[in-house]
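Here the structure is laid out as structure tokens; the discussion comes afterwards.
All protein chains but one are shown in place.
Read from first to last, the chains carry the letters A, B, C, D, E, F and G; within each, the first residue is number 1.
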Amino acid sequence: MDTSSLRELLEDVKNGRIVPEAAAEKIKRLTFHDLGFAKVDIHRSLRQGFPEVIYCAGKTTEQVVSIISVLAGNHKNILATRANRSIFESVRTVLPMAYFHEIPGLISIQTEKPEPVGSILIVCAGTSDLPVAEEAAVTAEIMGNRVERLYDAGVAGIHRLLLNEDKLNSARVIIVVAGMEGALASVVGGLVDKPVIAVPTSVGYGASFHGLAALLSMLNSCANGVTVVNIDNGFGAGYAASLINKINETA
Amino acid sequence: MDTSSLRELLEDVKNGRIVPEAAAEKIKRLTFHDLGFAKVDIHRSLRQGFPEVIYCAGKTTEQVVSIISVLAGNHKNILATRANRSIFESVRTVLPMAYFHEIPGLISIQTEKPEPVGSILIVCAGTSDLPVAEEAAVTAEIMGNRVERLYDAGVAGIHRLLLNEDKLNSARVIIVVAGMEGALASVVGGLVDKPVIAVPTSVGYGASFHGLAALLSMLNSCANGVTVVNIDNGFGAGYAASLINKINETA
Amino acid sequence: MDTSSLRELLEDVKNGRIVPEAAAEKIKRLTFHDLGFAKVDIHRSLRQGFPEVIYCAGKTTEQVVSIISVLAGNHKNILATRANRSIFESVRTVLPMAYFHEIPGLISIQTEKPEPVGSILIVCAGTSDLPVAEEAAVTAEIMGNRVERLYDAGVAGIHRLLLNEDKLNSARVIIVVAGMEGALASVVGGLVDKPVIAVPTSVGYGASFHGLAALLSMLNSCANGVTVVNIDNGFGAGYAASLINKINETA
Amino acid sequence: MDTSSLRELLEDVKNGRIVPEAAAEKIKRLTFHDLGFAKVDIHRSLRQGFPEVIYCAGKTTEQVVSIISVLAGNHKNILATRANRSIFESVRTVLPMAYFHEIPGLISIQTEKPEPVGSILIVCAGTSDLPVAEEAAVTAEIMGNRVERLYDAGVAGIHRLLLNEDKLNSARVIIVVAGMEGALASVVGGLVDKPVIAVPTSVGYGASFHGLAALLSMLNSCANGVTVVNIDNGFGAGYAASLINKINETA
Amino acid sequence: MDTSSLRELLEDVKNGRIVPEAAAEKIKRLTFHDLGFAKVDIHRSLRQGFPEVIYCAGKTTEQVVSIISVLAGNHKNILATRANRSIFESVRTVLPMAYFHEIPGLISIQTEKPEPVGSILIVCAGTSDLPVAEEAAVTAEIMGNRVERLYDAGVAGIHRLLLNEDKLNSARVIIVVAGMEGALASVVGGLVDKPVIAVPTSVGYGASFHGLAALLSMLNSCANGVTVVNIDNGFGAGYAASLINKINETA
Amino acid sequence: MDTSSLRELLEDVKNGRIVPEAAAEKIKRLTFHDLGFAKVDIHRSLRQGFPEVIYCAGKTTEQVVSIISVLAGNHKNILATRANRSIFESVRTVLPMAYFHEIPGLISIQTEKPEPVGSILIVCAGTSDLPVAEEAAVTAEIMGNRVERLYDAGVAGIHRLLLNEDKLNSARVIIVVAGMEGALASVVGGLVDKPVIAVPTSVGYGASFHGLAALLSMLNSCANGVTVVNIDNGFGAGYAASLINKINETA
Amino acid sequence: MDTSSLRELLEDVKNGRIVPEAAAEKIKRLTFHDLGFAKVDIHRSLRQGFPEVIYCAGKTTEQVVSIISVLAGNHKNILATRANRSIFESVRTVLPMAYFHEIPGLISIQTEKPEPVGSILIVCAGTSDLPVAEEAAVTAEIMGNRVERLYDAGVAGIHRLLLNEDKLNSARVIIVVAGMEGALASVVGGLVDKPVIAVPTSVGYGASFHGLAALLSMLNSCANGVTVVNIDNGFGAGYAASLINKINETA
Partner (left out) sequence: MDTSSLRELLEDVKNGRIVPEAAAEKIKRLTFHDLGFAKVDIHRSLRQGFPEVIYCAGKTTEQVVSIISVLAGNHKNILATRANRSIFESVRTVLPMAYFHEIPGLISIQTEKPEPVGSILIVCAGTSDLPVAEEAAVTAEIMGNRVERLYDAGVAGIHRLLLNEDKLNSARVIIVVAGMEGALASVVGGLVDKPVIAVPTSVGYGASFHGLAALLSMLNSCANGVTVVNIDNGFGAGYAASLINKINETA
């Protein structure tokens, strides 16, 4: 939203040609920073409650640094996914407060840390699912949620899950991360009366077809209340869980 | 849970061998009514907040009637999905208060109607998606949620959606139902800061592959906060939306 | 094996040109009844412990009747799968002792009923899986096995399974029949130390892709000891379970 | 077309055995340069308006250099796709006027630059789609079209697109490049009354299945006027857009 | 667009608060007729050059009649696809000028027939592809284009195509309709210098997988200038061809 | 080929402008009978050794009758595939010498029956594969080949095949027809030193995916000399086998 | 199972509040060692007859070493799959008795070697299948089974198999390992009257789709008694075969 448009809009407000609510709605919707190769969505935090998150895959390091710099000038908390240490090193030279989460490959900047609210439980089936589970966990944490972890609780040894029912019961939303056959989502879904977000992972081989087996399994869950995100999309699960966890929070 | 087990359990409580909370937990988990061909999960409403829902496909009419009768003896509100008028007629002979929802093929019994809470908005892309959208809507309604409908708002005429942003903004959870390319889920997801549950439908032909195109599209949504259920699974979306809509409701 | 070949072979035995064991091996392998459109494998029961089973799909009623008649002239117990009542009526006109199993669509003739041995447990996830579960059960029964049933024990209400662990523990082999996401196979597989044969069913819709979801789920089971048969192949599971159940039986 | 055939043909023309138009048609069709491993289609520019374009993938550098040399001897403007810097360096040693477009991996030789005509707009959803978008843009430019770019305008922040409707309206043909769920094609298609060529990209992960999700999404677009090319086929889109953009141009 | 909004808008124009162009743009975008189950896009013809086309599949006859009636009150030419004679009979009772095209299953109302412009050639591979080819042809005709047909010209007898090169050369846009292996699109694409829209059909069996083989074939065409629409989507091809055919038409 | 073109061509021959061989080549290539909806390829028998074969699926009965009538006026032997008795009855009213092969659904007219040559062996795995096997057999017979049949020789009872090795050895070409897992093709291929054409059938269920399993199996055959045709394409196998069987036949 | 719980449980036993059998059942089910990133299932050997097996793929070397150390403190025989020499070297530094099986990539520790029982035969189709075959063989050996090997016996040279029928006959369970078309499973299954576990391998190229062809082939086996495990899952086959081989062993 360039300056002149903004000025005109505000004059419209002043002259009563537009009511303040409508003007706010317009501003909320219309602003981005145009870098040519990218239109950084500055006002997404207004519209969606969190700034645009940078998906690093397929971008050059220079593009990532440039986008993250624009965002850092406008927001307090920032997240970049599918990053690696090399990208991080470049980011750090311009944004020294950036932090790298090695396991999930996330870069975060968090200059404001409000008290976390509610509770999101991340359950994962096996140790190999950790990178995805941590992507969900860190995403939810940086968005201001309280996060619990229950890792390596796959159905091959179901007592590991059943012995932790208190954790299941005390969460407001549950994220289930599992590869191979992804059965854990249905089992958890059958035990609780809260929303379950299932994240299939690409852990497995052969007929797992890079996570397809777990994905289909979760989509066909016989348990109610289970919704699904893309394979290995820990970020998406953490984001959706945050939106859910905060419903009615301020009411 | 047969009577003797229950008696033993209660004696344990009385004798202090088990604390009441633990006993409740056990009861919540252990009870079902065994019909031989079915183990009707009587206590699911305790565990999950709503009784077992009957999936009619693949069951004989006799089996459906038998299961629904057992449930009706134990619960106030009942739902059966993927039914048809013929099944309904048989059900009605034994349960005259049953109601048939023609478009989504649902049978419901609702002897208790509390004031609906919150707000779930159902958006659908085209008129052909109505059966699935209505399955979601009726499910959510019978579970005690306030439901709004915004139908035939597909992206080919995006102004139909943009002109209804107030509806988008006033909902707590949004269900987006779309076939063909399913683009509507991403567009809605990009406009709001609340959870969006996307339901791909089998509307389409050729390379829609019976809903696969919409399913993949929704799973790969570039908008945040979108989770997905199975193709044509309006029921699942309505159920999950209900769980989300009620978070913190009683707090 | 036509008569002249047999006579020659036996003369070879008599003259010492071939030892009896080798001759038996040859006979075991070489005999069938040629109907032109079918070579009925008369000696399969010698080679495999049970006569050729007739797969009715894609055969005319006349072909089925003709093949079953040849088999009935040579064997005591006979099984035909994927039949329907109309085929059965034709069979019954020539073989009045034939019996029709309505739910699984099987025709059986059982003129010899030895005491059943061991124990095969059939667990199924939902009532809609019954036709497949019964195909497995009846197959195993007619092959002389003791069969237990544990139906409608899906993971959405896992206590229905956990409360029946004694049944799981007292079986020698377990067949798990499940559609949708097929999670039941992994859960059962994780609880026991015996072979589990998983049968995915085509129960479900949308992204179940006619049983593919359950099939992939079961093939990727994180539990050990689980092997898988084709979608809806209750017969194959029953047959394999019978072979396993009888290992060392006579020793 | 070897010399003798050509001579004969021309004699036929001279003798009136064939009218000039028919002879031109024949020549247009018949000529290529045979390198043994390749039959360079010299006269494609007559038949199709642009010389044969070299697809470098799967060819040795020597083969590319050899083919491009033959073409350069016959044509003013040349294009090679799916090249890399190493191939380019070899090409440059023999054709110093060659130019390398780093992002889309194109080699071009352009010794004739007519005034560009019409207007092709390239819209892309995200920064990661740039290589494909640029392949389309450079292809269209070298074929003599005026090209506009509107990058990073994905539907997650749809105002970035809506604020640029003037660009959409002033184009004659629009190319939409998008990965993940590819929803942008339908949104653009619904806003305009001109041909839209959709290019799915392999940007994404998991259930994007290397661009399949975007491809199916675009093929099922509910918006009219959308046609689709292969995944990542920016070249094909640029080529087709050029043919469309030039319709009636000289009329 | 309800009346009051329109009045307000016009007052804004009158008072100079909005310039006429902007108001027109707004009107163009905002108007639809809300039937509850459908939001009929009245102004699509302004935005896209042709009214909303009704896709009959998955709609009840009543819904189709209702939508088509609204459209008929606002437009001169109307098209409904995937209809059948039964739907048509109902439509005819309220709109007697409706016409049914039996082979492609189209209903059309054409109260205005301008002189057709340009030339679109429809080539199809075999007689079994006729329904799809006719869907494209009738769509293009009703949209005001001159249409030529070249049917049953598949590559198994390629001389049938080569002998008709004059037809190929005199068209402005070519639609190629083919099932089975869909090779015709590439062959035509290699012969001409104009846009080719390829329509895969579901004609075939076995590994044609209901048109998938032809679809993939066409997407991978080695000929330039070929774009593709969904399987059996003759309408979409006719629509896109019309947009292309009319480029620069009025200039 | 219209008369005037033919006349011109012949004058060219007479005047020595074209040598007779070349003219013959041209005639061979250029002639068809145009019915509007079909271009009947009259001279295919010159070019390919057998007249155009009519694929009835997707054609109206009227179209089939019309095409077959044109062919019957030009050829002695005619074949139509994927027909049914109803089509046949219509054909017979105009062509009383037509014959209907019930099992494979073929219509044939054979007014010339030369002595069959060579030997093609058709092996099929099970009785359910008969329709496809017979389609191959009848096709080969009508094309003038000697045909042997070896039916129901699947690998589950491999002795039925091994006992018929003389049949395998005396054939010049072998067609193997099998559904389910299609293993028979590899077993036969490993036993012989002659070309094997494998025909996967759609016999099976579940993970046979309508013949996909057999198709993939045959394409991956570890035996040498095996080539494959489409699922259920008995006609294609019979045709190719005929071409192979006749190689060097007249030499 | 932490100490206090165990103490309480044992006091319950002492006080007669729980019978010893029930307590054993509880202990069997409830114990694991929590490492945070992993819950090592210490008591799986009680429940399943063999300790938890470590799947190394997707785990860091540190995680593998840590898990294997915990297991080694509780069990005599240990197995880790999908390992490589580098992981092994790290394991050996803390567990010097560890052994590396190069071909199948297994790490084993075997401090107790009971006399092997029964007989499991591993048949593989080609030399390229060896890694998977050896994974099955070593798994079965370490679990205490007698193992026979019959390698490179594919159906392209079926005499290699037929000449070894004595081996087939003397086994109690047979594992068939094959890639490409996987026909070997059906051939073996048709020859014997014992359970056959089929292991598809990813050996092959093109339309083998990384083992899919062999997998589908085996799932559709026309031979009875064949069950299937995941592609390349030699471990799973060896494990299941061991369970089967030991049935009735101690009776």
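Everything below uses one rule, namely that a contact is a pair of C-beta atoms (placed from the backbone, for glycine too) under 8 Å apart; a residue touches a chain by one contact, two chains touch by 3 or more.
Values in this document were obtained by computation on a predicted structure and should not be read as measured data.
Among D:Gly16, D:Gly36 or D:Pro114, the one in contact with the hidden chain is D:Gly36. Only one of the listed residues, E:Val13, E:Leu35, E:Leu95 or E:Leu216, touches the absent chain: E:Leu216.
Touch with the chain omitted from the figure is made, among F:Leu9, F:Val123 or F:Ile197, by F:Ile197. Interface note: of E:Leu71, E:Val91 or E:Val187, the residue touching the hidden chain in the full complex is E:Val187. Residues 126-130, 151-153, 156-157, 159-160, 163, 203, 205-208 of subunit G touch the missing chain (whole complex, contact as defined above).
One chain of the complex is left out; on subunit E, the residues touching it are 125-126, 154-158, 180-183, 185-187, 189-191, 204, 206-209, 212-214, 216-224. Where subunit D meets the omitted chain, the residues involved are 29-32, 35-39, 41, 44, 52, 55, 57-59, 63, 67, 82, 200, 202, 210-212, 215, 230-233.
Simple rule for what comes next: only the chains that are shown with their structure count from here on.
The contact pattern of B-C recurs in B-E, the pair among D-E, C-G or B-E where over half of the contact pairs coincide by residue number.
The centroid of the Cα atoms in subunit C and the matching centroid in subunit F are 38 Å apart.
Remark: subunit A and subunit B have CA centroids separated by 25 Å (rounded to whole angstrom). Remark: subunit A and subunit C have CA centroids separated by 49 Å (rounded to whole angstrom). Residue positions of subunit F with contacts to 2 or more other chains are 126, 156-157, 206-208, 212.
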